[in-house]
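The complex appears here minus one protein chain, its other protein chains still in place.
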Amino acid sequence: MKKISVYRPTTIEEAQQMLSMHGTDAAVYAGGTDLLIRLKNRLKQAPAYLVDIKKINNLRYIKEDAQGGVQIGALTKLAEIAESDLLAKKYPMLVQAVKMISSPELRNASTLGGDLLQEVWCQYLRGGYACWRNGGYICYGAIGDNSYYHSAMGGRLCYAVYPGDAAPALITLDAKVKLATPSGAKELTIEQLVPGDMMVDGRIQSHVVRFNEILTEVVIPPPKAGFRASFEKLRPRGVWDFAMASASLGLQLRDRTIEDARVVFGGIAGRPWREKSVEDFLKGKTLSTDLAAQAPTNALSNAAPLKYNATKIDMAKGLLMSGLEKLATS
Amino acid sequence: MSQTQRPRTPKRKIEAGLHSAIIVNQPMVRNFSTGGGHSPGDTLVEGDEKIVTKKWQGYPPENLNVVGKPQPPLAEVAIPRYTGKAEYATRISFPNMLFAKLLTSPHPRARVRKLDATKAAQMPGVAYILSAQNAPKTYPFPEELFFQGSIVAIVAAETEDLAEDAVEAIDVDYEVLPFASSLSQIMSGNAPDLSQGRGQRRGNTAPSVVQYGDVEKAFQDADIIKEFTYYYAGGVVAPLQPCGSVAKWDGDKVTVWGHGQGIYPPRAIIARGLGIDPKNVRFINKWNGGTFGGVRQASEKFYPWVAYIAKMTGRPVKLTLTKDQELAHMQVKPENIQKFKVGAKKDGRIVVCQREYFVNNGERSGGGGGNGGRSELYLHVVPNWKEIGHDYRTNSMTIGASRSNMQQEFKFGWEQMMDEMAEAVGMDPVQFRLLNVQKPGTKVSLASGGPTMAPVPEIENGFLTYDSFASVEVMEEGMKAIGWDKRNSVPGGNPGRVKRGFGVAMSQHHAGRVGYHEGEVGFERVVKRGGADVYESEIELNADGNIILRFAQPDSGTNHGTGIAMAIAEILGFTNLRHIRLLWGDSDLAPPAPGWNSGLTTQLQGGALCTAADKLRKDLLNRASELLKVDIGRLQIRDAVISSKDDTKKAVTFAALARSNEGRVIRQHASCCHPGAIGRAMNRGIGACFVEVEVDTWTGNWRFIRAAYCHDTGNVINPLLAEADMNGSLVQSSQVATEAIPWDREFPGTRHFSVGYLSYRLPTIMDVPEQTQVFVNSLEPRWYFGTKGFAETAIGAPPGAIANAIYNACGVRIREHPITKEKIMAGLKAKAGRA
Partner (left out) sequence: MMRYSRRNFLKAAGAGITLTAIEGESLFAAVAPPPPTPITKERATFIINGKPLVAEYEARTTLWEVIAVKLGLTGTTRSCNRASCGACSVLIDGTPFYSCHTLAMEAAGKKIFTIEGLGDEKNLHPLQKVGYLYMAADCGFCTAGWSVTAKALLDKNLNPSADEVKSALAGHICRCAAYSAIVRTVVDTAAVLRGEAEII
């Protein structure tokens, strides 16, 4: 792989100093499961300086807070999330979603922070083509072979889909994140964290974290009584692969009446796609299999498929129906 | 209160055994189409020349102690796989070894205008850079970079990383040339001429035509006529082991550890490439992490350069290709289009079949209908037939064997066509095939059998007749095994969201792969004709009483050494394998032989060894007869002891016989040859695949639930190994149906393979179906114990079976490969739109 120099700070401040020194030549290094692919493929955009934050204390934990919510340190491994009894009890859908990410060995190395902030998997970027994310000024996916890794909901500069599964699940749970910045701690919703296709520090990223900022924590508010959630992911194989489409659903129920809803699609757009039209449709309705059949009708009506990826929309709708059906019949 | 003594539960026994396999034995004595029963001691007389063959080569399939029993492979071959000691070329390591990496062309077609490696040569750890400028004249680099990934330079350095750093620093000025990589490109009006000056237009060899009967008239007589078009995008079965090799010199002699399917052929390539005597090349390849036919281009091609760099640097050199570079060189299953026009009668008989096919041959020039010409199955049962073949040379990888050659990629279309015709006629697809498929007694003419036929001595009146051939049985048994009676014949007819479906397809391989051994008329003919693939072997009985088998073949997980050892053991009267040893995979240890492919190893290499064992058996009996003063007819052999049937105290051991011979060893040598094309007489293999799938009509998701994979096995020597091998065959054949080579559909000539098996997905533990193997022992009368090769008989069937099953489940027919969830979803949506 490309040559790298690795820093091992023991405090956030040290880490920020190192990141500042090198600007966009440096990057935070945690599990490295995304980063190492880019280094092995010798992408121009891959950093020469790695700031290994794993020696910093207190970034790896899963703990219940005073209100009954949960705080997850950004360096918590996906495997730890998948095996957490606390999370299984409070947010079973999150655990279910995380278990569908990559493979067991990768989940042992990958961190929650890394998963949220991962680079896209567009075959042109990963293949080293000089696109918006790799030193160029073009998106090959928009005009290329775009059945899997590209957005069916439009784009501006970069059309690659946001590939992660944790973010859609966490949006459904109204989670927030904390960033350590030079001007102090900042709090964002997940949607604010990964708005997709953003120009930050002179380059296109899916997230808003700047070169000298570090994601430190994910906070999930306490689960409410009557909240039920589902997560469905459609992919070519039963492990490893990214979502062709995914659907995270959260329903706040009083008996069978839906008081509030969260509907977030993954794998179909440059960001986790929260479909408010379906959320509005569901609010006030009675959860039933009939409702499940009706829900997709007006979903994703402003889809903007590319040449090869129109079925992402149909799959997403099918998953929506499937998720609602599951919640209606369980 | 005292504890009562609990009776100990007996421990469950862990032992080798079949998991899910059904073995169907056909009777040994029955009316074969070639006449008469096949009793031991009989001869088979065939052809215009009345060629005489001893039935079963004198070794009938009865009273067997070893052949037919499931047992683990020979420990010396298998145990190293579990301990991390199997010597794949990737595990060969030497101190002071250099690591080689490739610079390959990024363009679909180009030339190197200028290459400047001066900066790269000065980089840390770089020992040598090889390119067109300094490659040996006996083995130059390609002048034209004919496809993306073509070799431009090889860098050898202290580590892989340092080599790759230098590769990046080589400055190349490419002249990009007009290219055509896909069928649509090469068939378009403005495609460049890639024909290599053979006088044909744009790399298209003149169409090949094969026909018999009167096709035009037959279409007039047909009751139902349908036309279908199928498209296959290209596939490959990449093995897990990365392609590569290691070369090390010792004075004038070089040893190369390789990755492929032969020992002597690569040795010859290395010798020619270096311009040295083959005696100065030792080629070693004992274990492979799979080869599946395709690595010849991706590993073998590079051996002379690796050896050359090792010579120039005076150090061992190891080359390992990255996965994307490997794909650029590995033989692949070709992109192809097949257009069928088929006519049938109301009663289901196909009376005319016309097929026009277009094949993307990649870098290799096409050859008269050879590629894509593997019709088989229905040939000569259907009375009128015409095939028009168009082969195109394109800027793409060479095509060839990739877990079979010309099977899955064409039967994808063939076997969907059969299902679609069955539907048009209103017949069950199994019954439709049984009506139209070749059976024992079907005669195929040399003229129209295409490359499936060769002018062998057993030809009668220009025809060969199908003989032991279990086409009916593989279908009937398969129906039972899968539970075909549960199939709903209405496509998409089952209620509910998740719908199950059943599908079937057949396949046949030109193999069967029985050859001729020395002493047979066929052997003399083929060897005299020249250019024959002759497999030599040696068998040795040493003073310890052990039998050593020497054969120059690698083992790619095929475990054919064990199958062969079992046949030898049977011939020599052993009841187990304890006294059999192998010396294999090393040109210093075994006599010359060609490489192996398509299910012929046990038959041809094994056939040579069986013939040698037969010679040894007779030799030992003669010696014992003389020593014991007992008539040969009154002697018996069992577990290395020859004794008199009338007085077992009159006995001598194998070991004693060896010890009393000169040199304390008794050797026999024998040869066996390839019949010159693809199979002696008509001992073909045939197979079928039955599958059950499930489709989620809401999302297009589908699941492969079960398969019954049915094979005409002749006489399966080791059902445990066969079951394991065939399990893999089904999964790989399914994968080439659901994945296509990752060509870019908008930027032709470009592949995307940068994230390993995420870019080209191999089935995981979560994706594979339950399987049942069905082995039908049809008993081939011309070969030892009735065996025939069956590694690739059913292998072409899974893609068509899966497509047919998905159609049966949800009414979506996918005629355009690959079979994907997206296509199922799109098809379901289209159907819903029409509803």
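In this document, chain identifiers A and B correspond to the written order of the chains, with residue numbering beginning at 1 in each.
Basically, a residue touches a chain if its C-beta (ideal position, glycine included) is under 8 Å from a C-beta of that chain, and two chains touch if they have at least 3 such contacts.
Keep in mind it's a predicted model, so treat the numbers as computed, not measured.
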| item | value |
| --- | --- |
| Touching the absent chain when the full complex is considered, from A:R8, A:K186, A:R203 or A:K285 | A:R8 |
| Touching residue (missing chain; options B:G47, B:G258, B:P316 or B:G557) | B:G557 |
| Selected residue (touches chain absent from view) among B:S245, B:N288 or B:Q416 | B:N288 |
| Residue of B:P27, B:G41, B:G84 or B:P495 in touch with the missing chain, whole complex considered | B:G84 |
| For chain A, residues in touch with the removed chain | 1-9, 14, 17-18, 21, 32-33, 36-37, 39-40, 49-50, 79, 102-106, 108-109, 238-240 |
| Chain B residues that touch the omitted chain in the full complex | 9, 11-16, 19, 72-73, 75, 78-86, 88, 90-91, 93, 159-161, 237-242, 287-290, 322-323, 556-559, 720-721, 723-725, 727-728, 730-732, 754-758, 762-766, 768, 770-771 |
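Convention: only the chains that are shown with their structure count from here on.
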| item | value |
| --- | --- |
| Interchain centroid distance [CA atoms averaged], chain A/chain B, Å | 43 |
| Chain A partner contacts - residues on chain B that touch it in the complex | 161, 164-165, 168, 696, 698-701, 738, 742, 744-747, 752, 754-755, 757-759, 761, 763-767, 820-822, 825-826, 829 |
| In the complex with chain B, residue positions of chain A that touch it | 1, 3, 37, 41-42, 121, 123-124, 126-128, 140, 143-145, 147, 234, 236-241, 244, 307-308, 310-311, 314-315, 318-319, 321-322 |
